[in-house]
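Heads up, one of the protein chains got dropped from this complex, but the rest are sitting where they should.
And now, subunit A:
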Amino acid sequence: MKKILVACGAGVVTSTIAIQKLQEELDKRGVPKDEYKIDQASIPEVPSMADNYDLVITTTQYTNPNGKPVTNGLPFLTNIGLDQTMDEIIKHLDLKPTK
């Protein structure tokens, strides 16, 4: 089970949109739902939470002080470069798309 944390400035608006889109894209690729879990946070919460996650996605520019790689989640809002971002996420988490 891979754990994904999606964060934005306030942990309210853009992370909600990004999670919805990420979920849709994972479904579209046929990644089984029991392979991953997605949680939501605000940026200020990320440093204390990041160690418990395999991947952190933020919709705003952010460098994780813990040194864990952070994926730019802007493509989930704009669709620009979304397929590439999804490929990277799937590869990074070693998920198994069936479609």
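Assume contacts are C-beta pairs under 8 Å (C-beta built on N, C-alpha and C of every residue); 3 or more make two chains touch, one makes a residue touch a chain; residues count from 1.
The rule is short, and it goes like this: contacts and distances are computed from a predicted model.
Of the candidates "Penicillin amidase", "Tripartite tricarboxylate transporter TctB family protein", "PTS system, galactitol-specific IIA component" or "Cell division ATP-binding protein FtsE", the chain left out of this view carries the UniProt protein name "PTS system, galactitol-specific IIA component".
When the full complex is taken into account, the listed residue touching the unshown chain is A:Ile43, out of A:Val6, A:Leu22 or A:Ile43.
Residues of subunit A in touch with the missing chain: 8-10, 12-14, 16-17, 20-21, 43, 59-61, 72, 74, 77-80.
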